[in-house]
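Read through the structure below, which is laid out as structure tokens, and then see the notes.
All protein chains of the complex are present and in place, except for one that has been dropped.
And then chain A:
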Amino acid sequence: MSTARRVAVVAVPFGLAAVAYGAVFLANQDRLPERLATHFGSGGEADGYLSRATALWFGGGMLLGLGLLFSLMLLRAKDASGQRLTAAVGAGMAVTLGYPLVMTVLINTDVSDPAAARLPMWHVAVLLLAGLAVGGLAWWVVGPGASNAAEPPVPALALAEGESASWSRTMVSRVVLVAAGAGALGGMLVVLFGPPWAGLVPLVVALFCAVSASVRVTVDRHGLAVGSTLLPRPRLAVPLDRIVSATSVEVNAAADFGGWGYRIRPGRRGVVLRSGEALSARLTGGREFVVTVDDSTTAAALLNGLRDRHEGTRG
């Protein structure tokens, strides 16, 4: 499936949702109250309101903006399994957002007091099921695509008998550091000016980000390991036994992995702290473990060398 068609899988649902929202809104413009009920409690009663113009721009802007975001992510994604998940999530999201937006306009039509508008809870079940169905359809339409085993392994580093070798490199993530800073600042502001307990969550997130912003990647006789440079734990380790081959790949954090940190994708997982060069290890069972790190070609060559020697001594 071509990239243009994959982009269409998310662009069309978001486009349709935006057009439907705009059309329903404009068609019923004269029959809508000044302020629309836009948020509803668990019993279906209205408990939040927006002016007509704000509701139109907010709803339409959200649909178009997210549609654009998902289209860009699909355009930039290099990995087939990542694209498939992005397309499915995007298409599903278009439905789970478009449906309640259109429903909000419909239930506000012909009411004189927006407080009288009701949105029963069963609509939540409908939008979730519809979202799942459309997401599943997009998943099926996009298909598995080409396997991401395209990159050939890097030539192995020749190791002499009895020679010990170890490769190690730290990598600091600017994105995660910024997230840590923002979380700490936000948490502190909430602690100072709001309920102190509410600041706890951003502070814990900030602490977690700070710990994982700088990692050390090690390749040696034990295999591949990734750990924080600040704390001994947590530490991810892939034993040499489980590694089939290694290579250097280019990854795009947002497009291929949907973000930064420890990422799990179909058939692919790893520590993605930035876009760019990454060490990729193919594991027994066909899965791939990816760590973004500089000089990944040397790391992959050593891993292949250790792997070859390990095979030799065993067989």
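The criterion applied here is as follows: a contact is a pair of C-beta atoms (placed from the backbone, for glycine too) under 8 Å apart; a residue touches a chain by one contact, two chains touch by 3 or more; residues count from 1.
Just so we're on the same page, contacts and distances are computed from a predicted model.
According to UniProt, the chain absent from the figure is "GntR family transcriptional regulator", selected among "2-oxoacid:acceptor oxidoreductase subunit alpha", "Cytochrome c oxidase assembly protein", "Amino acid/amide ABC transporter membrane protein 1 (HAAT family)" or "GntR family transcriptional regulator".
Among A:Arg169, A:Arg242, A:Arg269 or A:His310, the one in contact with the hidden chain is A:Arg169.
Contact with the chain that does not appear here is found for just one residue of A:Arg76, A:Arg118, A:Arg216 or A:His310, A:Arg216. Not every partner is drawn; the one left out touches chain A at residues 159-170, 216, 218, 220-222, 229, 295, 298, 302.
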